[in-house]
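The complex appears here without one of its protein chains, the remainder shown in place.
Moving on, here comes chain A:
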Amino acid sequence: MSVNGSQRVDLEVVANLIPPQSRVLDVGSGDGSLLELLQDTKQVDGRGMELSQRGVNECVARGLSVIQGDADKDLEFYPDKGFDFVVLSQTLQATRNPKLVLDELLRIGNRAIVSFPNFGHWRVRLSLFVKGRMPVTQDLPYSWYDTPNIHFCTIRDFVNLCEELGATVEKATALDAAGQKIGLSMPWWFWNFFGQQAVFLLKR
């Protein structure tokens, strides 16, 4: 399930965080793009979990190791630290209980990689401020009543949640509207304003 309409510029960023031959679980693996990228370029031992049956069947037909499952319900079956990396890309905001899901990611993986659309981006703020309406952008194309994205957060919100869960942010990257990385030296408020997407590497 791709829960936003972007070109998934975050995939390259995520892939760059993962060393070759790692054991990787991709939660919300969608059409398998990330898994395929990781298998082809990093020879990882990759597994996927995907909510939509259509997505799963397509992945398996392409030879990927993917199961139908719900991040909110099915992560509990995985053993502690069974993977080097657990990836949740563009899915956190669509879960029913993001805190619990993030907690599970940190339990299952030695490291967790989470990417999400930043609801603190200036376009979002502008839409609310000027139009007084929930933002519908190229990146977040759904109307409020039919969006699968039920738990949006800003980069600042996410950093707070990480602190609450005792997770260390080992690396964080914000991407602007063009998919370019925003300079590392910039302060959080800058990222929170200009970052359209964020990718976090976490450890606990």
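Simple rule for what comes next: a residue touches a chain if its C-beta (ideal position, glycine included) is under 8 Å from a C-beta of that chain, and two chains touch if they have at least 3 such contacts; residues count from 1.
The criterion applied here is as follows: contacts and distances are computed from a predicted model.
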- Which listed name, "Molybdopterin-dependent oxidoreductase", "ABC transporter permease", "Acyl-protein synthetase, LuxE" or "Homoserine O-acetyltransferase", is the one UniProt assigns to the chain that has been left out? "Homoserine O-acetyltransferase"
- Specify the residue from the set A:Gln68, A:Asn110, A:Ser127 or A:Thr147 that touches the hidden chain. A:Gln68
- Note on the structure: In the full complex, chain A touches the hidden chain through residues 45, 47, 53, 56-57, 59-69, 74, 77-79, 82
